[in-house]
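Coming up: chain A.
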Amino acid sequence: MMTANYVALATVIFFIGAAGVVVRRNPLIMLMSIELMWNAANLLFLAFARAWYNNAGHIFAFLVITVAAAEAAIGLAIVVVVFRSRTNVDVDEVAILKG
Partner candidate 1 sequence: MMLLVIWLLPLLGAIVNFAFGPQLKRSAGIIGSALVGVSLIATLAEWAPATTGAGATLGVRQHLFAWMPGFDFGLLLDPLSLIWTLIITGVGFLILLYSIGYMWSDEAIARFFAYMDLFVFAMLTLVLSDNFVGLLVGWGLVGLASYFLIGFWFFKPTAVAAARKAFVINVVGDVAIMFAIFIMFAKIGSLSFSAVFAHVPMLDGWLFWTCTFLFIGAAAKSAQIPLHTWLPDAMEGPTPVSALIHAATMVTAGVYLVARCWPLWNASHEAQLLVGTTGAVTALAAAVLGIAQWDIKRILAYSTMSQIGYMIMGVGVTAYQAGVAHFFAHAFFKACLFLGAGIVIHELADEQDIRRMGGMRARTPVAFWAMFAAVLAISGVPLFSGFFSKDQIIYGALAHGHPWMYAAGIVTAGITTFYMFRLFFVTFFGTYRGDLNPADVGVEHPEEPTSHEPQHGATHPPAWIMALPVAILGVFSVIAGYVMIGSNSPWSRFFRPVFGFEKLPPVAISEIWTSVIVLVCVAIGFAVAYWRYATPEALADAPARLRAETHRMPRVLVRLYYFDDLIDLIVVKPAQALGTFFGRLFDPMVIDGAVRGVVSLSDAAAERIRDWQDGLLRVYALVVVAGAMCFAIYYALQGAAR
Partner candidate 2 sequence: MVLVLIALPLLAGSLLLLLPQNDRRWSRSTGCIVAAITFVLPLAAGGSGSFSAHWLSRPFAASFDFAWNGVSLWLVLLLALCTFCAILATNMVQARTMIALLLLLEASMMGLFTARDVLLFALFWDVMLLPPFFALLWWGPERKTAWRFIIYNFSGGLLLLLATAAFGVLSGSTDVIGSTHQFAGAWAPWIFAGFAIAFAVKTPLWPLHTWMPATYADLPPPMVSVISAVQSKAGLYGFIVIALPFLRIAMIQWSALFVALALVSLLYGALIALTQSDIKRIVAYSSLSHLGLIVLAIFCFNAIAVQGAIAYIVAHGLFSASLFLILGYVEEREETRSIAHLGGLGKSNPKLAGAFTIAALAALGLPGLAGFVGEIVILTGVFRAGYFWPALIALVPIVLASAYMLRLLQDTINGPEVAALPKRRDLTVLEGLAVAPLLVALFVLGVYPAMIWR
């Protein structure tokens, strides 16, 4: 019963994050939305770890945090590099990498 609540909350957080990525045009907001999705996943890991008395979930949560940090670092670096030469901050403007 408890677990179902956690799953519901995680689902909501995840979709807020996904919507943020799709809807917002500010790269910083997009990165933050991605963090939201990571955390939704983390929440699930912890919830199920608790429900099933299995510590693997905790370990994975730490792994996810690490990976998320790395991803954020790279993402921010790209954002800084790309927008150093531009006046505004809009991902739709950056569409030169196409077929």
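Everything that follows uses one rule, which is that a residue touches a chain if its C-beta (ideal position, glycine included) is under 8 Å from a C-beta of that chain, and two chains touch if they have at least 3 such contacts; residues count from 1.
In picking the candidates, the idea was that all candidates are chains of the complex that A comes from, given by their letters.
Predicted model only: the values in this text are computed from it and were never measured.
Of the numbered candidates 1 or 2, 1 is the chain that chain A touches in this complex. Interface residues of chain A, counted against candidate 1 in their complex, comprise 18, 21-23, 25, 30, 91-92, 94-99.
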